[in-house]
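With one protein chain removed, the remaining protein chains of the complex are shown where they sit.
Chains: A and B, in written order; residue numbering restarts at 1 for each.
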Amino acid sequence: MTPRAGIAAGAALALAGAVPWLVGPYGLTIALNAAMWVALTVSWSILGGTAAYISLGHVAFYGLGAYVVVTSWQVLPLVVAVPLGGLVAGAFALTIGWPVLRVRGPYFVILTLGIAELVKYAVLNVEAALGASSRLLFGVPDNRTLYLATLGLAVLAIIVAALVRRSRLGAGLVAVREDEVTAETIGVPIGRYKVFAFALSAVIPGMVGGLMALRSAYFEPLQVFNPVISFTIVTMAVVGGAADARGPILGALLLVVVSELLWANAPQGYMIALGVLLIGFVVFAPGGITGALARPRP
Amino acid sequence: MTMDLIASPQLLFSALVLGAGYALVGLGLNLVYGTMRLLNVGHGDLVMLGAYVAFWCFALTGLPPPLAAPLAAALGVLLAEALHRGLLHRLLGAGAERIEANSLLVFFGLSIIVQNLAALAFTASPRALRTLDDVVHVAGVAMTESRIVILLVALAVCGGVLIGLRATVWGLAIKAVIDNGRAAAVVGVDVPRVRRLALWAGFAIAGLAGALLAMVEQIGPFMGFPYTIAAFVVIILGGLGRLGGGVVAGLLLGFVQVYGVALTAPTFSSMLLYGTFVAVLLLRPQGLARAARIRS
Partner (left out) sequence: MNGLVVRDVGKSFGGVRALEGVDLDVAPGAIVGLMGANGAGKTTLFGVIAGNERADAGTITFEGRRIDGLRPDRVAALGIARTFQIVRPFRALSVRDNVLLAARFGRRPRDDDPAATTAAALADLGLAEQAGRPAGALTLAEQKRLELARAVATGARLVLVDEVMAGLNATEVAAMLDVIGRLHQDRRLTLLVVEHVMQALMRLAQRIVVLHQGRVIAEGEPATIAGDARVSEAYLGAAP
């Protein structure tokens, strides 16, 4: 990082940290949304941006983290429960990773989508068996606390993703994206790398899910396992350009703005806009905004 | 008590109806994927649109769903043509692998758009059709008329398509394109036309299936996705381009779900569907790619 970029990043971080004291409750909600989506999309890109394994099932990790925090509410303190949610999400990714990451390309995409739905219905069944179709949470933290914690996770995600991209792991994952057979032949342990990156990309979403479950005092599994969350992550990454480290951040921030313009008045309109953006970028600018800026077409 | 349930012809009938519906929906996807390598994850949304056609025809004019089914099929053809002109020609230029990868995200976007447009137009609240629900007893099994219609029409359409593929020139051309598009072109098959025909047929079948299923399912803008998943199970398990194998796979999935629920609880229905899907993909990690490569 150049000194100038370092100063800019420091200033941005200071500004982001000061947001709760600078804006009103509505502004804080938007900032919380932004921090959440940046954390999720950047984490997703640890595998999706490097190796181009497009997971459409990241909501499973988010939901599992949320479920851990909610079920341990008032049993475990949050500083334990939230990281535990991340660990559970990561452990789940590690467990399913070996078989799941043998499935390549588009089949991996639909497989992850199917797994997330399977996990959702499994949790719904558990809840039904426990006789708790929804839960009330008393004494959830205020939005300022949630925001600062989520901002911390977003920063952590950015740091982890940047470290991965610079490491041998990141180089190997890029080789996987370019040609998996060649990557393996020149010595990249593709199986281990993919599974590790998959697990790494699941931990922070698990913690984010744990925090987001506390945004309202009412918890319902269908909310935290909503496939729309996975879809939004992928769209943000594609719009920003997942191959570039800045792409997921840019895409997330941009779509949070679009969301604020549309969500309150026309939630369906927002979803339609996401769909249009996804199609438009895949067809016309597969490298996303960062890709289009970096390499103007000859 | 469980044994009685398992042995009951009632359950067998339910499984047959559900399986026939899946086979029909999967048949449509098989035609589209087989000829064009388009991973249409919005396939189930065509079922949803077909169901709404049946619902509104019945609500507004009293037209029974089996008679609305051709209209739903026609809507499928219209959408296929619109999509082909608007988007697909851009996708189809690339190699098979790129087509698959791009088409998946594009269709996912389309699926989200169509679902939310439907929610805007028809509200998100589910609706139900009450028609043809008189109970008929056949050999001691109580069946509603609607289910009998679904079973018969689904089997007739599947059978018709299978025979059509073997006995007609267009059918043989479709089979040839599914097997190996390039070779088909070499021997003089008009591949673009065959693909367009298959796309029409695939979308029409999904719409038609939706109109039929409207009689027994809750109709809502988000009802389609499980059918997409079922269709993928059908084509992955049945085999690419193996339309007969797909019918068997559809029936099998129907049996797994109906008997699975009978042995556990109704809440397990979705888990059985998604669980089968996940298991099938894990057992065939190449999805359809390997089958396609070996045959080409």
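Here is the rule we use: a contact is a pair of C-beta atoms (placed from the backbone, for glycine too) under 8 Å apart; a residue touches a chain by one contact, two chains touch by 3 or more.
Just so we're clear, the structure is a prediction, and the values are computed from it rather than from any experiment.
Within the whole complex, the absent chain has one touching residue among A:Leu124, A:Val188 or A:Met271, and that is A:Val188. Of the options A:Ile30, A:Ala91 or A:Val174, the residue whose C-beta touches the omitted chain is A:Val174. Take subunit A: the residues that touch the chain left off the picture are 168, 171-172, 174-175, 178-179, 181-191.
Everything below uses one rule, namely that only the chains that are shown with their structure count from here on.
The centroid of the Cα atoms in subunit A and the matching centroid in subunit B are 32 Å apart. Residues 39, 41, 87, 90-91, 97, 100-106, 108-113, 115-117, 119-120, 225, 229, 232, 267-268, 270-271, 274-275, 277-278, 281-282, 285-287, 289 of subunit B are the ones touching subunit A in the complex.
Chain contact summary for the complex, subunit A toward subunit B: residues 54, 56, 99-100, 102-107, 109-111, 113-115, 117-118, 121-122, 124-125, 128, 231, 234-235, 238, 268-269, 271-272, 274-279, 282-283, 286.
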